[in-house]
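As you look at this complex, bear in mind that one protein chain is not there, while each of the others sits in place.
Let's turn to chain A:
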Amino acid sequence: MVAELEFEKPLVELRRKIQELKEFMKTADVDLSAEIEKLEARLAKLENEIYANLTPWDRVQIARHPQRPTTLDYIERLFTNFLECHGDRCFGDDEAIVGGIAKYDGLPVTVIGHQRGKDTKENLRRNFGMPHPEGYRKALRLMKQAEKFSRPIICFIDTKGAYPGKAAEERGQSEAIARNLFEMAGLTVPVVCIVIGEGGSGGALALGVGNHIHMLENSTYSVISPEGAAAILWKDASLAQRAAETMKITAHDLKALGVIDEIIPEVKGGAHRDVDEQAKRIDCVLRRSLKQLLALDGEELVRQRYEKFKQMGQVSFLPETIRAR
């Protein structure tokens, strides 16, 4: 049973009504099929309306859906022979990030991604997908290994952000994130990043310096969570909905801002409604990406990545007349 979201309530209502009529028809001797047909047509229309007009906040809810497919759900469907590799060789193994080697339709690759839990117990183990420094360092270790063996790297991004904790600061959270940005910029193998859920701040970007960056249609990518933004900007975390709109965090926004390459369409109602189909849609974009990037040599890949990030941002210059020197 899929948990319904707030904005889906009207659909739930209508579905329940249809179900009731159907049940009633079975027990009582009346023909309600015309009525049911009418309601079903209305349901289809309403579904289309609702899903075609999702607000940024609706998308945040979908991106956070407890049943939204995770990195491991996609790894299972997109790759074969996945061997998870643990540990940063320094401090420990951070289960908020998973990574390893696998084959993608025969091609050896390295796959890395943030990993949320499916239930409370797993979430505690995985720290709700919020990494500590050892997580980023494990990811970097696997990326350097991929580079050594000339394997493309695929990163799945799905985190609320870096974990705000004492231990994380003690072990150099800032340096660990910075080091990943720095080293990823120099990788001589293709790097494809796909935001599959929430892409939150530096914790997301630490797996995000790719040659291509794609986003699932209902995923988000932002410098801070809507709640965090609201708390900082308006001193009121309950204004998160407004922040979600102001901050421009949806896939369409990021495409318009020139940050991402492609929007991967989602199954109607969100990826959690059909994981197999969603995996196929990712497969299609990923294959095209890798095909393009595998045609470039190491130097070209580094240059392409450098230029990609160099053009991000918008600036202007004071006109001559105003410089007033």
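Convention: a contact is a pair of C-beta atoms (placed from the backbone, for glycine too) under 8 Å apart; a residue touches a chain by one contact, two chains touch by 3 or more; residues count from 1.
Simple rule for what comes next: contacts and distances are computed from a predicted model.
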Mind telling me which option in "Acyl-CoA dehydrogenase", "Acetyl-coenzyme A carboxylase carboxyl transferase subunit beta", "Competence protein ComFC" or "Transport permease protein" is what UniProt lists for the chain we can't see? "Acetyl-coenzyme A carboxylase carboxyl transferase subunit beta"
Give the residue, chosen from A:Met247, A:Val285 or A:Leu301, that touches the chain omitted from the document. A:Met247
Hidden-chain contact residue, picked from the options A:Leu216, A:Ala229, A:Val285 or A:Leu301: A:Ala229
Touch as defined at the start, partner being the missing chain; which of A:Leu72, A:Cys85 or A:Ala178 qualifies? A:Ala178
Taking the entire complex into account, which one of A:Lys26, A:Lys121, A:Lys235 or A:Lys310 touches the absent chain? A:Lys310
Identified contact with the non-displayed chain, of A:Glu4, A:Glu23, A:Glu84 or A:Glu169: A:Glu169
Go through chain A and note every residue touching the omitted chain. 162-166, 168-175, 177-179, 181-183, 185-186, 201-202, 205, 208-209, 221-224, 228-229, 232-233, 246-249, 253-254, 257, 259, 305-306, 309-310, 312-319, 322-325
